[in-house]
Structure formats: C-alpha cells, structure tokens
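First up is the structure itself, then whatever we jot down about it.
The complex appears here minus one protein chain, its other protein chains still in place.
What follows is subunit A.
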Amino acid sequence: MAGLRLSKTTIALLLLIVCHVGPSMAVLFSQLPKTLIVTATTKSGDVLHAGEDKFTVTWALNTSLPAGADANYKTVKVLLCYAPVSQHDRKWRKSNNDLKKDKTCQFTVVKQDYSATGKHEYTVARDIPTASYFVRAYALDASDTKVAFGQTTDANKTSNIFDIVGITGRTTGIFVSAIVFSAFSGVALAFFYVVENKKKK
C-alpha cells in the first residue's frame, strides 16, 4: 500500500514537471498564425478620450480556413497595443518576437471565452496613456498560451492607427493645494526673515 502511494506522488511530481516544461518554451510572434479577423469602430486618425469615449471591437475566425482550425482555442484576449510612433525611444514599450518579453500590448480590452465570432464595446480606461494605438486579439489555449492572433492594422503596423488622449491627472484639488502649499513656504520664509531683522535691531 505504501509503495503504491509513493509511486502516485512520483507520478504527480513528474506530471508537474512535464506540465511546467511545456508552457515555458518561448512562444514567438512570428510563428503565430493570423487566423482571426479583427475590426474596430475606430478609424485611422480618430482621437478618443480616456474615461469618456467608447469603441466596439469585433473578431471572427477567418472563414477560408479549414474546419477545426480553432479546435484548441479556449479564450480570446483583446488588447490595446502601441503603434511604432509611440514606441520610439521608449525601451519599456519595445516589441519583441519572444512574446514573454514583448511589451507592445500592455492594456487588456476584454478577455472572454472563445467563440467563432464575438464583439465587445469598450470604454477607454482612465489609466490609458496618451499615445497612438491599434487593437490586437490573441487566441489562447487551455493552458493560457497564445496560439493565434489577429489585429486591426497591417504587418507593418501603419494602417488604422488611432490616438487616445489620456487624462492629465491634474485635478482642481491638486492645483489649488500646490499653489497654497507653495505660497505657505514663501510666507513662512518671509515671516522668519522679518523676525530675524527685528532681532538685529
């Protein structure tokens, strides 16, 4: 009996190791098939405001593909991605073929179960920075690995680029506080100078 239990644990451990090896192999973007057709209601040059404006993104499996091409697609993840002009001189937004190191797409629009077609209305979140964007959708398998993609722009990421203007973050409260606190520092200094001069006399 003890011997059986021991071998069960060993099998469990081995399974764990095997399952770990699979997903940790690098997924390269260049090897992902572009099987999804993704469109958005934004047009080239549109300007959207964070926290206010919305757009709708639609995705569908390319119908010219053989049946069963989407057999292992379990989830769809739609992301907002930086256009090359917004990646320039900004190492933290750099594109990398190794998807683990890729920083092109940093904001999730929606993540939901896969269906051959889908659409989602998205209100631009308040923490999206001012930049130029396109939309990309990844199909993920059961182990959350990216297995396919589709995007609203072309391979060079030059068409259908739209802009988002982020919130400034400068609320009236902050504005007033900064002025008040700065003035207070100046007044405090002046006060002590007056006191010092009085002492001199």
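Just so it is clear, a residue touches a chain if its C-beta (ideal position, glycine included) is under 8 Å from a C-beta of that chain, and two chains touch if they have at least 3 such contacts; residues count from 1.
Following the convention adopted for this analysis, contacts and distances are computed from a predicted model.
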Among "Large ribosomal subunit protein eL6", "High-affinity nitrate transporter 2.2", "Actin-related protein 7" or "Ribosome biogenesis regulatory protein", UniProt-listed name of the chain not shown: "High-affinity nitrate transporter 2.2"
Residue among A:130, A:143 or A:159 touching the omitted chain: A:130
Where the unshown chain meets subunit A, residue by residue: 86, 88-92, 126-127, 129-131, 166-171, 174-175, 177-178, 181-182, 184-186, 188-189, 192, 196, 199-200
